[in-house]
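To start, I am sharing the structure in question, which I have written as structure tokens.
Note that this complex is displayed minus one protein chain, with the remaining chains in position.
Here the chain labels run A, B and C in written order, and each chain numbers its own residues starting at 1.
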Amino acid sequence: MSMNSFGHIFRVTTWGESHGPALGATVDGCPPGVPLEAEMLQVWLDKRRPGQNKNTTARNEPDQVRILSGVYEGQTTGTPIQLMIENTDQRSKDYGEIEKTFRPGHADITYWQKYGIRDPRGGGRSSARETAARVAAGGVAREALKALVPGLEIKGYMTQMGEKHLDRSKFDWDAIDNNAFWLPDASAVQEWEDYLQFLRVKENDSVGAAIEVVVRGAPVGLGAPVYAKLDTDLAAAMMSINAVKGVEIGEGMAAAGLRGTENADEIFLGNDGKPVFSSNHAGGILGGISSGQDIVVRFAVKPTSSILTPRQSITKTGESIEVITKGRHDPCVGIRAVPVGEAMAACVILDHLMLHRAQIGEGPRGQIG
Amino acid sequence: MSMNSFGHIFRVTTWGESHGPALGATVDGCPPGVPLEAEMLQVWLDKRRPGQNKNTTARNEPDQVRILSGVYEGQTTGTPIQLMIENTDQRSKDYGEIEKTFRPGHADITYWQKYGIRDPRGGGRSSARETAARVAAGGVAREALKALVPGLEIKGYMTQMGEKHLDRSKFDWDAIDNNAFWLPDASAVQEWEDYLQFLRVKENDSVGAAIEVVVRGAPVGLGAPVYAKLDTDLAAAMMSINAVKGVEIGEGMAAAGLRGTENADEIFLGNDGKPVFSSNHAGGILGGISSGQDIVVRFAVKPTSSILTPRQSITKTGESIEVITKGRHDPCVGIRAVPVGEAMAACVILDHLMLHRAQIGEGPRGQIG
Amino acid sequence: MSMNSFGHIFRVTTWGESHGPALGATVDGCPPGVPLEAEMLQVWLDKRRPGQNKNTTARNEPDQVRILSGVYEGQTTGTPIQLMIENTDQRSKDYGEIEKTFRPGHADITYWQKYGIRDPRGGGRSSARETAARVAAGGVAREALKALVPGLEIKGYMTQMGEKHLDRSKFDWDAIDNNAFWLPDASAVQEWEDYLQFLRVKENDSVGAAIEVVVRGAPVGLGAPVYAKLDTDLAAAMMSINAVKGVEIGEGMAAAGLRGTENADEIFLGNDGKPVFSSNHAGGILGGISSGQDIVVRFAVKPTSSILTPRQSITKTGESIEVITKGRHDPCVGIRAVPVGEAMAACVILDHLMLHRAQIGEGPRGQIG
Partner (left out) sequence: MSMNSFGHIFRVTTWGESHGPALGATVDGCPPGVPLEAEMLQVWLDKRRPGQNKNTTARNEPDQVRILSGVYEGQTTGTPIQLMIENTDQRSKDYGEIEKTFRPGHADITYWQKYGIRDPRGGGRSSARETAARVAAGGVAREALKALVPGLEIKGYMTQMGEKHLDRSKFDWDAIDNNAFWLPDASAVQEWEDYLQFLRVKENDSVGAAIEVVVRGAPVGLGAPVYAKLDTDLAAAMMSINAVKGVEIGEGMAAAGLRGTENADEIFLGNDGKPVFSSNHAGGILGGISSGQDIVVRFAVKPTSSILTPRQSITKTGESIEVITKGRHDPCVGIRAVPVGEAMAACVILDHLMLHRAQIGEGPRGQIG
């Protein structure tokens, strides 16, 4: 039991507060011999980094990650990898006034009641900045997966932002990396952009989002009964991200509205002697174990709670107060949750690959045909 | 790491196959001095038990639970509690023909590919029968909670079954326990009943469902950053239940469509000096920690995969085959998932209460006012 | 965290009290496809079973183990294996009088103070009977190791019983299984036997013992820095056995008296291209990782606390009392600890083999030459 750790064997512990000296991740259990340098992780951190465009917070953090241990001459050694990101742009004055105020939708009130003490600067431990450490750790997982499962791809993208929905008939895998929303539909980018600016500038408001992460090329057989199911761990991974309120695998909540005849993924034998499915309502997971289809996980991020429109709240001493959260805040935190979701998926897949090797080994198992 | 265990301190390990000699749960970490007798658990097992009416499978299992350890003279001793349910109605002939067939939507194909061996009788380990053990363990958690948190209530109910949706304007907490669907609206019961019969008898089909579990009266402060969040563990708990494809806290996936102004739960000071919230979009959890509001978790169960309408599949040796799953199957497994969801919630709440005591103790923490 | 579980991946949870209906072990994480039948476990239980000769307690328990789950048609399926041993000879009258008495050297007083309730019958959970469940679980580990590491041998034997010490110059590996003390020196058996009878019959006394367990043929590379060292887990495993007060690896406590020149195991290259060591002061473990030499672990078991010679104690209500423990008790519990130590070693070795496969895989790693 470790309150800030995730994973069974590939085990990530994040640490650090938004405005402390540094934050980071302690990554234990990584296989040895994986090529690893800070630059490989920086790519993903840059993807998540704030201050890149007008859709995200103006806070200017370089988010430079350093590898303090576990790597020798450019390769992992199998010992713990310490990843540290120093906080440089702390501007704590912005946050001074909120020390005694419980911002609606924030963890201020529950942290205070639970612990009787909290670091209020920038949300302290409950800040979305914690996810930078996850992205760094996810980068390690990606490099290990690259070595162990050639061809595996992990990609996240937005499927909804408020009233805007992805038009799946225009789905374009290659468009994802080429726009600031990671939208798989280039033709919709301008519309989403305008919508977000309208909400932020005209309405002083924020908006929620849905993100889908797809793992393509994962081995068959990852996952285990009954509580170490692959979908169980994916659900936990995504729900542990700040502001996430729902997680779905495949059909997700829509499964409640389907009939058995509609939901069945029928099975055929492909030309390569491997099973082929007629559809993927299951999201690539059957009985908690990967089937070889695309693994599809989706999660919803609530709208940013910090908005310029006033909301009612109370102070630590019980007075009523009207809260307007000034400062640097994303109008849609869901955008930056895309690389975080990818990172969590990478960690879960690697972890389950290792679990599988532990129990089953690398050799043959059940064959078809 | 334990593949069949759940919980940090109150730790439940389920074991057993659908048609083996027995199945059960090993419950470790229960507080001592909790009054416990088999009858207290039997109540919940009876609620989940199949064969009670025409909406659930005809398999006739008494599901009698025995307590083999950890209880002395009617009280828990703090040592592991072994709960065993013997399988009596095994009728394994019904299942003989499926040994070589991969039923669509079932774990047959992934278990086979992963392990190279599986107990095919009734789905073996991946059978929904495993949830009987969870319900028994949840009963233990309920008794412990009764002793530790007087007034706490945990209730599950259906909010959707295929095209039928709960009309929340008619929500009636007291109606829940008085109908076979655990519907909080007595006026809709007949309609749901007719719909299900139509699907089963006329259409040879099955249907999905959504279940909501509410925890009322949980203490403020349960949960912990960052990966031991209360919502993280609730999501994992629900997603680990057979056939579950989505989990939501509060607004859930709908949060993706909301604006910040809509989603804010404003805070006021109640007459008793405790915080009062204007709404509960958060589902009772802020920053992973319980706020004192109702904890609201919802999950979707896919339609039963075993149906009488033929579906295409393949055999172990790769031949094409048309599968019709005869035998005893619920047209909507979601119905019996209600007590399972309650049981999982009870386990998570108790576990987090114990975690909280470990780190914070029972004494005072942050006060308001 | 699980208070009654042991192991990282091959995870054993024992449950049950001395005089409850049954006790057993829940074994999670076993590789699939391992041939397993109850008879294979019974061999080891029979070795540990009391009542076999005059050196051990007269309690007559058949200790028949049943496999309730996780095995299909004689092979493990990779799902949890439930092992149950029913208690038949409970004679609880023997123990009635001790309910209110704290026997010196027993856990009576600490259990009472900690939990405020305890099952006093036969020591309840703290009874040495719990080790029957370990022996059964160890039998599962042995069968898995047989499949995964051909040629691996695990053998335990006594090296000391009170004033009697094993004469290592007469060490005979083949003698071990042919006498009731598992002594590697057939010529000393009669002397040990006489000594024990003298202590029991003439002196109304008991005596301590030291047991050594050797693992021969374990793969190089088992263990991991820093807290999952192979010797760390072996030490925990042995110290967790009832009445054990010390654990040693290789030289053990004697290392405190050695010089560096004496303690060095010099390294040479063998004819087969593998390293050969001039000695084995290290007990087969360097830096927490197995070196390929014999793994040597030793532990001391205190003398049975239940003796016929009166000892001073107090009752639950604080009165002074003279305690004479009648009933059925081994004069040297250390004898029956031999198969328990072997079982624990088997579990640790299998668990670390699985951990190794998780992180490193089965393929090649560092070569010499």
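Note that in this section contacts are C-beta pairs under 8 Å (C-beta built on N, C-alpha and C of every residue); 3 or more make two chains touch, one makes a residue touch a chain.
Quick caveat: nothing in here was measured; it's all calculated off a predicted structure.
Asker: Could you run through the displayed chains and say which ones the absent chain touches?
Answerer: Those shown chains that the absent chain touches are A, B, C.
Asker: Just to verify: which one of C:Leu199, C:Val214, C:Ile295 or C:Ala345 makes contact with the chain not shown?
Answerer: Per the contact definition at the top, the residue touching the missing chain is C:Leu199.
Asker: Please identify which residue in C:Cys30, C:Leu45, C:Leu183 or C:Val301 touches the non-displayed chain.
Answerer: C:Val301
Asker: Over the whole complex, note the residues of chain A touching the chain we left out.
Answerer: Listed in rising order, the touching residues are 1-5, 8-9, 11, 13-17, 20-24, 26, 28-29, 32-33, 66, 68-70, 72, 75-82, 84, 114-119, 124-125.
Asker: In the full complex, which bits of chain B touch the chain not displayed? Write them out.
Answerer: So the residues of chain B touching the missing chain come out as 1, 9, 29-32, 78-79, 224-225, 354-355, 357-363, 365.
Asker: Touching the missing chain, which residues of chain C?
Answerer: 1-6, 8-9, 14, 102, 104-107, 109-117, 125-126, 130, 160-163, 199, 203, 205-210, 220-221, 223-229, 231-236, 238-240, 242, 245-269, 273, 275, 278, 281-283, 286-291, 298, 300-307, 309, 311-314, 316-320, 334, 355-356, 359-360, 364-366, 368-369
The definition used in the following text is that only the chains that are shown with their structure count from here on.
Asker: Chain B-chain C contact: same residues or different, taking over half shared as same?
Answerer: Copies use mostly the same positions to touch.
Asker: As a quick test, compute the distance in whole Å between the mean CA positions of chain A and chain C.
Answerer: Inter-chain centre distance comes to 45 Å.
Asker: Roughly how far is chain A from chain B, centre to centre by C-alpha average, rounded to an integer in Å?
Answerer: One centre to the other, that is 26 Å.
Asker: Calculate how many whole Å lie between the centre of chain B and the centre of chain C, each centre taken as the average of the chain's C-alpha atoms.
Answerer: Taking the mean C-alpha position of each chain, the two centres sit 39 Å apart.
Asker: For chain B, which residues are shared contacts with two or more other chains?
Answerer: Residue numbers touching two or more other chains: 1-5, 8-9, 14, 114-117, 125.
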